[in-house]
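For this view, one protein chain was removed and the others were kept in their places.
Just so it is clear, A, B and C label the chains in written order, and each chain counts residues from 1 on its own.
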Amino acid sequence: MKKIKVNQEICTTIPMGSQHVALPEPVKLVFDTENEVVKRVSFDVSYVHRGIEKSLTTMYDFKKAPYVVGRICGICAIAHSIACTVALERSIGIDGEVPDRVRAVRMIGLELDRLQSHFLINGHLAEVCGYENIFMHLWRCREFILDTADMLFGNRVQYDVVCVGGVNRDIDEKTGTRISEALEEIEESIGFMEEVFTRDKTLVKRLEGLGVVSKDKAFEYGLVGPSARASGVKTDCRIEDDWGMYRDFGLEIITMTEGDALARCLVRVLECFESVRMIREALDSTSPGEEIQLRVRDNPKKDAVCRNEAPRGELFYYIRGTGKKIPGRVKIRTPTFANIPILPHVMIGVRYNDVPPLLMSFDPCLSCTGR
Amino acid sequence: MKTLLILVFSPVIGGLIEGAFRKVNARMQTRVGPPIVQPFYDLLKLLQKRPILINNYHVLMAYAHFVLMATALATFLLGGDLLLVIFFHGMSLAFLAMGAYSLRSAYSHVGATRELFHILAVEPPLLLIAVNIYMNTGTFLLSDVFETQRLVKIMPFSFLALIASLPGMLRRSPFDVSEAHQEIIGGPEIEYSGPFYAPIYLAKWLEKVLVAAFIGIFFLGSPLIVVAIATSFILVLALDNSTARLSYWDMVKITWVVALPLVGANIFLNAQGVL
Amino acid sequence: MIEASLMDFKDKIRKLYIPEKVHYIGVDAYEGEEGLEVRYWFFSYETRDVVMVRVSVKHGERVPSISDIVKPAFMGEWEIADLFGIEIEGRVENFFLSPDSPRAPLLNKKKSEDQAGREMGEK
Partner (left out) sequence: MLKMFITSIKNLFRKPVTQLYPYEKYEPFDGYRGKISWEKGKCTFCMKCGRACTSGAIKILIYSGETKEWVWNPIQCIYCGECVRSCPFGALIQEKYYASPITKGEKLDWSEIEKKAGRLEDRWRRQLRDRRGKRKSE
C-alpha cells in the first residue's frame, strides 16, 4: 500500500514578531497553524543583543557596573543592580560588612520594583485578552507605585540607588511615614487586582486551563520565578540566597498547583501582598542615620556568584575578579532565559487567539534575554 | 435635495458619533480622551499620507466596501427596502474580507476569516428582526415602516436582540474578534494605509450611523429616540469595558443563543397576538 | 566545583542532575590565559549551593550538547556558541546575534581574528 505523505506546508504560517502589538519587546515567534490551532512553533531572539557583558569587561570599572547593568532591563532595573552589586561585594570580600540599613533600603527598592512589575504584567495580560479597562485601571494603580518610588529614590523605574558598598540615598523619617501611608493604598489596589483575577468571568474563562505546566515539567525545564511557583515548585531565590533580611522577616513562598495562566497571575497577585509586608518590615527594622555607604578600597579579586529574585524569577550573576578594576568576566543569566525553552511545548495545540495571553503569562522580558 | 443632504450630513454625524465613542470610552477608563472632532483630524491626516499600493484589487475592495456601506445607509435613509439594506451591509463586509484575501499577509487572512464569521453571527438576527418588522407592518419598504410609531411597544424582544448583536456589529469587546489588534493587529484592515485606509475609516462612521438608524426604527415618533440610541451605545461601550475578548466561535454561539430566541419569541408572541 | 574533561563531563552531569533536586542555572564560557573553558552552573535545592562543572576546551573543538540530559540547556549552549565561537552540536546559527554582527564578540580580539581567518580559509 502506498503511503500518502501529508504536506506539512499546508499549515497557515502566522508570524508573531519581531514587532507585534502584544509583545512589549522584540522576539520572533512563527506559528504553523491549522484552523487557528498551533501545530508547530519556532522562535528567534536575535534582535536586541547589546553586548553589555562585553562592555562590562572592557569599558566600565566595577564601581560603574551597577548603573550599567541597571540599563539591561527597563522594568526590573534594580534587581540587576542588586545582583551585580552583591556579586561584586562578595568578590571584593565586604559582603559581611554591609550595614543593615543598606540591606533594608535595597529590599524596599526591590520589593517596590516587584510590585510595579507585577502590576504591569497583569495589566498587560488583561490588555492582550482584550480587556482594556482592567489594563487602564491596573496601570493607574501602578502609576501610584511609581510615584511612591519617585518620592523615595528620585526616579520612577530606574532607581539607580544601589552602588558598590551600599546605597547612595537614604530614606528619611518623613518619607518613611508617607510611604507607610501609601502602602495602605497600594494594598487596596492589590485587593482590586485579586478580585479581578478571581471573579471576572470573561477573564477567568480566557485564562483558566490555558498552557498548563505540570510540576514535573516545571522541574524538567528548570522554570524559575512565579511561573515555577504556579506549578507548585517551592523555589525563591530570596530565601535560597539571602543577601537581605528575607529569612529574618519570614518571607513566605507562595505556590499554587494548577500551573495554568490564571495560576501564574494569581501567584503574582499574592506575591504583591507579601512584598508590601516585606516593605513594612524593612521600614520598621532599621532607622535612618546609620552609615549607608562603605568605603571600597579593594578591587574584585575572587570569583563570586549571586542569585537574586527578580520579579520574573531567578537572576544569576557570576563575576570573575582578577584584582584589576575591570572584572575578567561577567555572566548574566536572566530569568526569561530559563522560561523560554518551555514555550514551544506549552503552545502546541493552543488556539492562536490564546497565544498572546499565554505568552504574556510567562512574563517574558526579551531585552534582558538579549543583553 | 434630500438625497444630497443625507449624503453630506451622514458622514459628519458618523464622525461625531465616532468621536463621542472615543470620548465616552476614555471617560469610562478614567482618561481624558481625545477631543470629539478627533476622527476628522485622523481622516485628514490619512488623506495627506503617502499612498502605498499593494495591488489594485485590494484597493478596489476598500472602495467597494465604502460604496456599498454608503448605499446601504442611503437606501435606509431614503426609505428603500429593509432587506436590501441588510444585504448591502453584509455584502459590504464581504468585500472587506475579499480584499483581505487578495494578499499574502497571514494576519489579513485570519482577519478575513473572522470577518466572515462576523457576518455569520450578525446577519441572521438582523434578517429575523426584518421579518418581524414585516409581520407587524406588512411591508419591507422603509418609507412605509417609518410611518409606524413606536415599534418597540410591540416588538420589545426584537429590540433586545438588536442590542445583543450590537457588540458584534460595532466590533466591540467581547466580540471584536475580527480586528483584535493584540492578536491579528486590525485583521482585514492591516495592509491598508494612508489614503487607501480612508474609505474604510469613513465606512466605519457610516456603519455607526446605520446602526443608530436601525435602533431609531424602534422609537419613531417618540421624543426619546435620541436618548434611546445614546443609551444603547453607552451600554455597548460599558460592556466593551467590562469584558475580555472571546473567540469567534464563542461570538457566533453567544449571539445566536441570545439573539435568535429573543426574536423568535417576539415573532411567536406577535403571531399569537399577545403583543 | 567539579573539574571535568571533554570526555567525561556528560557522565558527571548525568550523575549530578536530578530534576527534582538540582536546578539547572545556565552555561557560560570563559577565555582565560590557559584557554577556553565551558562552565555549567547548577543549584542544589538540598544543600543550597551553586555547583559549577568546568570543562576546558581548545579552540575549534566540538563540544557535545547536554540537552539530552538537561532539557533547557540548548539555549545557553547556542548563546555561547554565538558569543565565543564554540562549536556545539545541534546549534542554530545566529540565534543571539544578528547575521551582520561581528562573530564571536566575547573572545579576545586577536584570537577571534585568527579564528575568522581560519574559517575563511576553510571556505
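Operating definition for what follows: a residue touches a chain if its C-beta (ideal position, glycine included) is under 8 Å from a C-beta of that chain, and two chains touch if they have at least 3 such contacts.
Computed from a predicted structure; not experimentally measured.
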item	value
Touch partners, limited to displayed chains, of the chain removed from view	A, B
Residue of B:29, B:193, B:222 or B:270 touching the missing chain in the full complex	B:29
Touching residues on chain A - with respect to the absent chain	60, 64, 67-68, 71, 133-134, 140, 147, 150-151, 153-155, 158, 160, 163, 168-169, 195-196, 199-202
Contact footprint on chain B, counting only the chain that is left out	24, 26-33, 234, 237-239, 241-243
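To be clear about the criterion, only the chains that are shown with their structure count from here on.
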item	value
Greatest separation from chain B - chain, by CA centre	C
Interchain centroid distance [CA atoms averaged], chain B/chain C, Å	58
Separation of mean Cα positions, chain C and chain A [Å, integer]	25
Geometric centre distance via CA averages, chain B-chain A, whole Å	43
Residues of chain A that touch chain B when the two form their complex	12-15, 20-22, 36, 126-133, 136-137, 140, 200, 202-203, 205-206, 351-356
Residue ranges of chain B in contact with chain A within the complex	28-31, 106-107, 109-110, 173-174, 176-177, 180-183, 185, 240-248
Touch list for chain A against partner chain C, complex	44-47, 49, 51, 53-54, 216, 219-222, 235, 240-241, 305, 307, 314, 316, 318, 320, 328-329, 331, 333, 337-338, 340-342, 370
